[in-house]
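Handing you a structure now.
Excluded from the complex is one protein chain; the other protein chains are retained at their positions.
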Amino acid sequence: MVGIVGYGAYVPRPRIDTLTIASAWGRSVDARLPVREKSVPSADEDTVTMAIEAARGALARSRVAPSSIRAVWVGTESKPYAVKPSSTIVAEAIGAVPWVSAADLEFACKAGSEAMQVACAYVGSGMASHALAIGMDAAQSKPGDHLEFTAAAGGAAFLFGPAGDGLAHVEASCSYVTDTPDFFRRQHMHYPEHGHRFTGEPSYFAHSLRASRGLLESLGRRPSDYRWAVFHQPNPKFTRKVATELGFTEAQIAPGTVVDHIGNTYSGASLLGLAAILDVARADDRIFFCSYGSGAGSDAFSFVATSRLEAVRAEAPAVSDYLKRRHPIEDYGAYLRVSRAIRML
Amino acid sequence: MELPRYHRLRGPYYRLEGRACPGCSRRFVPPRSVCPTCKSGGLRPFAFCGRATLYSWSHVLQPARGFASMAPYTVGMVRLEEGPLVSAQLADADGVELAVGMPLEMVTRKIRDADEHGYIVYGYKFRPLLMATRPRP
Partner (left out) sequence: MRDVSVIGVGQTPVGEHWDRSLRDLAVEAIAEARRDAGVDRVDALYVGNMLSGELAGQENVATLVADAAGLLPKEALKIEAACASGGAVLRAAYLAVACGAHDYVLAVGVEKMTDVLTDGVTAALALAADADYEAAHGITFAALNAILMRRYMHEHRASHEDFAPFSINAHRNAALNPCAMYRQPITLEDFIRSPIVADPINILDSAGISDGAAALLVCPASEARRARRPPVRITGSACATDTLGLAERTDPLVWQAVADSARLACGQAKLKPKDIDLFELHDAFTIVSVLSLEACGFADRGSALKLAAEGRIALEGDIPICTLGGLKGRGHPVGASGTYQLVETALQLRGEAGPAQVKGASIGMAQSVGGSGSVAITHILQV
């Protein structure tokens, strides 16, 4: 049996009001603003630095020696280097080197849950006593694209280990994957392309629903058996629609729906939601989790919180601490600058 | 790109790893080989906890070469909980009213990312304490 023995989150401090973005494109009147504001990395932050802080939070809650970590996986679609692992930098920074497996995983927005599955498998198979899975993104969106209103920054880290030490047990997990080209970014492109309405029904919804139903059926459970649930959250509407179709209520998903506050953190989104749920869950609460990554696929998990959770919660900042910590970016020019969208040639 | 140079510095830069003197128990970062107080050799690796207080600071308006993308940025000297003063950048300091003595904590950030073709240097910076009541590790 495998458990989550530590978790940590990260959301950067800067925020931009989505109205500021809309005004810059002359769309302040007609734009549909999915969220009020979104998180943006500071000039000195990237996926690596954010992953390091989340990993340190996970270590602080686990009280595990960094040297006992046998694997560090970073799931992201915003690697600072196209070639050169982010995970080695994270592993070095937290003191997990050198006897450690490390790699960056990519599967659009589900790279983080993919890392969680691999970490589970490493611990479950006995290949590792502890394995760290991180989902983190400094999400990319083309200036002027509709994605710009939501593409945000943040994510979370989960340290997997023996279930006996767990803050939550892993009951089961499954993946549902097809080749569905709803969203992509080629090697030398700065920003992803997406298939507009194609990203909805045949992509996000089809995969999230099937993976979720598959896991529920295999466990013989219904949504009402769960206290909490979290789904991938590209915007407030999609995540609620998928929850409703499956039969989950607003009360079940509310604490994990971080998108409402900071936007879509891509590979970090469902993991950040899970971290926010662990911030409020009580012993024996059952938690349903389902990610989605374009391309496309979903990873579903079923967790049960343990009594250890409340004892270690205060050892690292809660997701809400990061949400409360905010510093507004005043104008669109400053936003473009900090996002490095202005390129000096 | 000076790759070997920064690689050599990863202990202190990424983890705030310094040295401790076995003779007089003074702690150092940057790491030293000989203790200037008691002249002992054989200093051992020592990991600082990262908690500090602000000694003094400056907002840099004329940035150093390679730092234009981060300007204006804030630098300072911080007093580590274990004793030594360290010069470093302050993170998340814009819009914060800084004060001598305010509590800070170490974070690992990009120290330098001059252009899209270059090597990214990561290292310690200090930011205002995120959780005032955060228990010690």
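Labels A and B are assigned to the chains in the order they are written; within every chain, residues are numbered from 1.
Criterion: a residue touches a chain if its C-beta (ideal position, glycine included) is under 8 Å from a C-beta of that chain, and two chains touch if they have at least 3 such contacts.
Keep in mind the model is a prediction, meaning the values are calculated, not measured.
Q: For the full complex, can you list every visible chain touched by the one that's not shown?
A: Looking at the entire complex, the absent chain's contacts are B.
Q: Determine and list the chain B residues touching the chain excluded from the picture.
A: Residues 5-6, 9, 12, 28, 30, 36, 55-67, 70, 73, 75-77, 84-89, 100, 111-112, 121, 123 of chain B touch the chain absent from view.
Please note the rule applied: only the chains that are shown with their structure count from here on.
Q: Take the average of all CA coordinates in chain A, do the same for chain B, and state the distance between these two points in whole angstrom.
A: 29
Q: Quick check: in the complex, which residue numbers of chain B touch chain A?
A: Going through chain B, the ones touching chain A are 10, 14-15, 47, 69-70, 73, 89, 91-92, 94-95, 107-111, 113, 116, 120, 122, 125, 130-131, 133-135, 137.
Q: Over in the complex, which chain A residues touch chain B? Could you list them?
A: 13, 42-46, 48-49, 52-53, 60, 80-81, 89, 92-93, 95, 314-317, 321-322, 325, 327, 340, 343
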